[in-house]
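A single protein chain has been omitted from the complex, and every remaining protein chain is retained in its original position.
So, chain A:
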Amino acid sequence: MGIIPQIIANSIIAGAIYALVALGFNLIYRATNFFNLAHGAVSVVGGYTVFGLYRLLGLPLWIAIICGVLGSGLVGYILEKILFLPLRKRKSSQMVLIVASLGAFTIIQAVIAIIFSSQFQTLFDSSMETKLYQIGGGIITQVQLIILIAALLIMGTLAWIKERTMFGKMVSAISDDAVVARIVGINTNKLIGRVFFIGSAIAGFAGIMIGFDTGLEPTMGMSLLMKGVIAAIVGGVGNIYGGVLGAFLLGFAENFGVWQVSGEWKDAIAFAILIFFLIFRPKGILGKK
C-alpha cells in the first residue's frame, strides 16, 4: 500500500481540527470585526472541563461533554460582557481589543495550569481499544472520524443559520455596518453576546475532541489559535466556508510538506502560507461574505 492515502487521511484529520477552531473564531470575527485571541484558551477550557468532570469526578461522559461545551460558551459570553463590551462602548480601538483578548488568554491559561497543573493529560482511556476505520487506503480512528463529521456538520449548520434565519441575517447586518444595524433596531450587544456563546462553545468542542485524540496541556491554546487564525485568513476572515477551506488547505500543506521536507518544518510551512496570503491575497481565497 502506498504512503499517499495515509498522508491524505492525516491531512484531512489535521484540517478537521483546524476547521473546528477556525469556525468559532470566524463566527466571532464576523460579528465583532476583531481578532479574539482568547479563543484559543476558551477552547482549552472545554477540554479541561471534561477532564475534571469525566476523568477526575467520574461523571458520565455525555454529561461531561455537554458541560464542557456549555462551559466554554459561558466563558466566552462572560468575556464579552465584562471585557469586550465595556471596551467597545468606550470606542476602544481594535488594538486595545486584541491586547485585552491576549490578556484574557493568558489569565485563563494560568488559571487552568493552577487548577489542573501543567502536566500533559489525556481524556481517552488508554486501556481501551481504539476503533480504527480504513477509508480508501488511509487509516483513521473513531475520534478522528467524529471530529471530521462534526466539523462538516457545524459548518453546515452555521451556513444554514446565516442564510435562513433571522439571527443569521442580523449577524450579517452587524458585520456589514454595526451602526446602521443598530439604527434599524437590531439589539447588537445582545446579539454579539449570543455569537460569543456559540463561537466559544464550538471552540470548547474542539478542545474536548483534541483531548480525546491526543491530549491536553494548558499551553496548547496558542498553537491551536494560531492554526485557526491562519486557516481563517487563508480561507477568508469572517467567512464560514472560507475558514473550513483554509483549514483543510493548511492541513494538506503541512502534512505533504512534512512528507517531502522534514518534521521540524511544519510550523514554518504554516506561517509561510500565512505570509504569502497576507501579501498576495489578504482577503483570503473566498473573501468575507
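Going forward, a residue touches a chain if its C-beta (ideal position, glycine included) is under 8 Å from a C-beta of that chain, and two chains touch if they have at least 3 such contacts; residues count from 1.
Operating definition for what follows: contacts and distances are computed from a predicted model.
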{"item": "Protein that the absent chain corresponds to, by UniProt name, given \"Na(+)/H(+) antiporter subunit C\", \"2-oxoglutarate ferredoxin oxidoreductase subunit delta\", \"Extracellular ligand-binding receptor\" or \"Leucine/isoleucine/valine transporter permease subunit\"", "value": "\"Extracellular ligand-binding receptor\""}
{"item": "Sole residue of A:118, A:165 or A:187 that reaches the chain not shown, by the stated touch rule", "value": "A:118"}
{"item": "Hidden partner chain, touching residue among A:94, A:165 or A:223", "value": "A:223"}
{"item": "Touching residue (missing chain; options A:14, A:154 or A:208)", "value": "A:14"}
{"item": "Absent-chain contact - pick from A:94, A:130, A:165 or A:187", "value": "A:130"}
{"item": "Interface with the undisplayed chain - residues on chain A", "value": "2-3, 6-7, 10, 13-14, 113, 117-120, 122, 125-130, 132, 139, 141, 214-215, 220, 223, 254-255, 258-259, 262-264, 266-267"}
